[in-house]
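All protein chains but one are shown at their positions in the complex.
Presenting subunit A:
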């Protein structure tokens, strides 16, 4: 049957492509991609807390099994101050890249469009790379004319630097939190003593006032 032969050919073509890719794949560090299910109504958001001056690279593509009708989604990325960094409607794939200006929570939201609603959940493949993972090693290799083991060691060096930076960041956060804890500790002590003081003052003034009142009323 012609339909069967065509299907078999396309499947074989894909299988051959896969095998070729697996054999010839370079060590290009492409990030992990996660799949999410975007519900037919409502939005699905992923967020991340990112420091300032970090490169963010992301790629999203709608995954569908049937070739005829690929559902479309809309995507929106906002910075922690509310600025709109990327906004696209009715697309099946897209990508965005930016350097963070401020530290905070960056939010990327996806939702299905109104005319493809009713198709159930849409699977979206999201690739999200920040910092060292978003670095373009190909251009570094080309610019400095290094390759092979040397570029791999460079990548390791980059990874170690990123780990070091993360550690410093964690240490700073821990120092801030320690300050907050110590402040709270001091405040608890002060406020409790003050509360005792206020209690005494208030009851003392009550007694004094009532005494004056009764003396005025000539009851004492």
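FYI, a contact is a pair of C-beta atoms (placed from the backbone, for glycine too) under 8 Å apart; a residue touches a chain by one contact, two chains touch by 3 or more; residues count from 1.
Convention: contacts and distances are computed from a predicted model.
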Would you kindly match the missing chain to its UniProt protein name, picking from "Transmembrane emp24 domain-containing protein p24beta3 isoform X2", "Integrator complex subunit 13", "Mitochondrial distribution and morphology protein 34" or "Auxin-responsive protein"?
-> "Transmembrane emp24 domain-containing protein p24beta3 isoform X2"
Sort through A:36, A:85, A:103 or A:141 and give me the one touching the missing partner chain.
-> A:36
Even though one chain is not shown, subunit A touches it at residues 10, 14, 17-18, 21-23, 25-37, 45-50, 59, 61, 63-64, 67-68, 70, 92-93, 105, 123, 125, 127-131, 133, 149, 152-153, 155-156, 159-160, 162-163, 166-167, 169-170, 173-174, 176-177, 180-181, 183-184, 187-188, 191, 194-195, 198-199, 202-203, 205-206, 209-210, 213-214, 217, 219
